[in-house]
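Note that one protein chain is taken out, while the other chains of the complex remain in position.
Chain nomenclature is as follows: A, B and C, assigned in order of appearance, with residue numbering initiated at 1 for each chain independently.
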Amino acid sequence: MEVVNIIPLFVVLPLAGAFLITLAGKYLKRAPDILTNLTTFALLAASIFSVRIAWQHGVLVYNVGAWQIPYGIAMVLDGLSSFMLVTVNLVAFCISVFSIDYMKKFTSKWKFGSLFLLMLAGMNGVIITGDLFNLFVFLEIASVASYALVAFGTEKEELEAAFKYAVMSTVGSLFILMGIVFLYSYTSTLNMADMASVLIQKGGGNITLLVSVLFIMGFGLKAALVPFHAWLPDAHPSAPAPISAMLSGVLIKSLGVYAICRIFFNVIGVTPETLSILMFLGALSMVIGVYLAIGQWDFKRLLAYHSISQIGYVFLGIGLGTPLGIFAGLFHLFNHSVFKSLLFLDSGAVEYSTGTRQLKEMGGLSSRMPVTGATSLVASMSIAGVPPFNGFWSKLLIIVACVQAGRYGYAFWAVLASVMTLASFTKVLKYAFYDRLKEAMSQVKEVPVFMKLSMSALAVVCVLAGLLLIGGWNDALLDRARDVLLEGTKYAVIVFKGIDLG
Amino acid sequence: MVELYVLLVFMIVGAVVAIEVEDLLSSVIAVGAVGLGLSITFLTLKAPDVAITQLVVEILILIILIQATLKRDLPFSTSGRWYLNTIIAVVFIFTFLGIAAYCFRDLPEFGYPMLRVGREYLKEGLERSGAVNLVASVILDYRAFDTLGEATILFTAVIGVLTVVRRIGRKKVDEEVEED
Amino acid sequence: MTPYLLCLTLFAIGLYCVLRKRNLIKMIVGIIIAEYAVNLFFIMVAYRVQGRSPIYSPEARITNMVDALPQALVLTSIVIGLATTALLAAIAMRIYEKYKTFDITKIRELRG
Partner (left out) sequence: MSREHEQGMSIIVKTITRLTVGLILLYGIYIVSHGHLTPGGGFAGGVIIALSFVHLMLAYGKDIALHKMPRAASAFFEGTGALMFLAIALLGFTGGYFFLNFLPKGEPFRLFSAGIIPLCNIAISLKVGAGLFAIFVALTLLKVVSEKKK
């Protein structure tokens, strides 16, 4: 068994888990829980292993069905993919532990488990694939599963949010497919590395301009960048809490940010214009998201607006195009995955115990729910950028990168948005957790053990993630991911070299 | 290639009817006509596999949508002034087409594709995969992984529909709910 | 060139319908039309003048077949369209059950 054979497992494992759950889940009551957790744990282990092998080998290419590039589909594991795999699968594992207890409030657990694993398979497929159309197929798997998961409670507002989300996201998919058609016609290949080399030979031309616009609109819709964000504040709060955490934490990143980075940096090649568009949209999302969040009194809706704002930070960092900027953007992506999913899990825990999402109806919960209170404190401090939590380091790096690149205006807006985030989360902490205990809340109990376990694990990651900046860790994970983006369209050469090695 | 233009114009007219007619059932049936036209267009463009699939999928979509609209209310959807809507639509479509026409000069001319990768399938496909139907050899051998994804999407949609049609979504923690 | 533009017109009509119409079924109709247009574009890109369909026959040796790859991709994309449409239709029917209408202006629980 060669080491390269691990690559298809990232798709095969969750798919097999999902299929088995539909066969067995109806009859065996514990099967969905056990299968989901086993699968996500195996995926987490595999992704940590993948960091190791990506570090040792550089780029690993797997030809599905033994067909050579560009005739078959190739899967590519490099620094960026392994970084994203770790992010996605870490969060997914914690969430699947959380949902053991949380999903007892819903019927048909096997459908939840199956859809959850299908969504995970879609995200892993998007990250691992090296083929443009294959990326689209997996993107659609993840999207279709997420439409159904948003409507999981089948109440009025959930169905409505799911419909709105599904329509807008499908329009995004159509733009992406249109872009793929144009690129296929222009280059007559679908493999990303091959496409990059053809584009270098033939030169860009007007068609890449049109394709860039289509991709920014399409993936921007998936990532909820500001002019395309209207679905997110409805869809993310409506889903069950573990799914909100999944959507905000990793889905918009793997389908949106990762895909944009991979395609623009490694295939089409970035121009200063695309970078400045990304940066402008990022800054816009950052400010508008936080501005809209301040007025919210619904806990989950507030968090959803903050997701828009934090995605803006990621795009601002990556759009700078400097080594430090990309590094900070990716680091913030990881941090945001961790603390935003923790916050959504906390909101889920509060909803589980009290039955409400309105901040005004809560109060003094930290005395009744100590674990939830403490983890919310950690996560809120992280997102607001208070030292020494992880959010502080990444935001600091983004601002420093802005200043280094001479973009003082953007640095100012980043600081302003950070201050507003802090204000908004001070409000959350005050009203929900540290105010006087209300009468109605005096009977509230702490959540069951699995929920506590998963929240504590994520909180520990929040505290420790700052260590990623130090030495060896940094070298294995973040630096590798950043180098992939900095290489730009040399990606093609590197992938073809990776084949020779394999 | 006269028939291609005729079919395209037919589809555009059908699409305009489908979006502008007020009765939902008529709208759905107009979409059926567009889909039928599309299927024939695929045939004239030498894609029989796609034509068959398009035809059967069209029938299924039509049945599902008619089920959805039948015996439901007749909403008179478009409100607002019609000329305003028309102007917006025409401006929108022509801007889009203008940009596209400008960019399309880079694409290969219609009917003369580059066939960088495609030529390999046409030459070697029979030998290397053994399938006479080259489309089958591409979807199930060269790019079988895509087809796994495609089957998975359909699977996801089935589970998704079963999820959405549940009567009871939420329950108490220890409550047993009868599920179907 | 002209077939490409006519096909894009179809796409624009579908897109216009999704963005402007205020009715759930009409939005689904728009998405279906836009999907048709994208699929058609893919097949057009594959077409060769005087081409044959990409299936060998026992009698004749065929050389000028059209590109088989986009046809395979379109098969996949048709299925994706079917899956999305089925799910959208199911959600729309459930919404109808709750609100007794398909009109989106009367379904405003949420404000984004």
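Here is the rule we go by: a residue touches a chain if its C-beta (ideal position, glycine included) is under 8 Å from a C-beta of that chain, and two chains touch if they have at least 3 such contacts.
For clarity, every value in this text was computed on a predicted model and none was experimentally measured.
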Which chains here touch the chain that is missing from view? A, B, C
Specify the residue from the set C:L10, C:V45, C:A89 or C:I104 that touches the hidden chain. C:A89
Positions on subunit C where the hidden chain makes contact: 53, 55-56, 58, 75, 79, 86, 89-90, 93-94, 97
Positions on subunit B where the hidden chain makes contact: 48-49, 51-53, 56-57, 59-60, 63-64, 67-68, 71, 126, 129-133, 135-137, 139-141, 144-145, 147-148, 150-152, 154-155, 157-158, 161-162, 165, 167
Footprint of the hidden chain on subunit A, which residues? 5, 8, 12, 15-16, 19-20, 22-23, 26, 62-66
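The rule we apply is simple: only the chains that are shown with their structure count from here on.
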Select, from all pairs of chains, the pair with the highest number of C-beta pairs in contact. B-C
Averaging C-alpha coordinates per chain, one finds the centres of subunit A and subunit B separated by a number of Å equal to 29
Multi-chain contacts in subunit A, i.e. residues touching at least two other chains, fall at 133, 137, 140, 144, 147-148, 151, 154, 159, 162, 185, 190
Multi-chain contacts in subunit B: which residues touch at least two other chains? 100, 104, 107, 113, 115, 117-118, 121, 143, 146, 149-150, 153, 156-157, 160-161, 164
In the complex, subunit C residues that touch subunit B: 1-10, 12-14, 16-17, 20-23, 25-26, 28-30, 32-33, 36, 39-40, 43-49, 51-56, 65-69, 71-76, 78-87, 89-94, 96, 100-103, 105
With touch defined as at the start, can you tell me which subunit A residues reach subunit C in the complex? 133, 137, 140, 144, 147-148, 151, 154, 156-157, 159-164, 166-167, 170-171, 173-174, 177-178, 181, 184-185, 190, 230-234
As the complex stands, subunit B meets subunit A at residues 99-100, 102-108, 113-118, 120-121, 141-146, 148-150, 152-153, 155-157, 159-164, 166-174, 177, 179
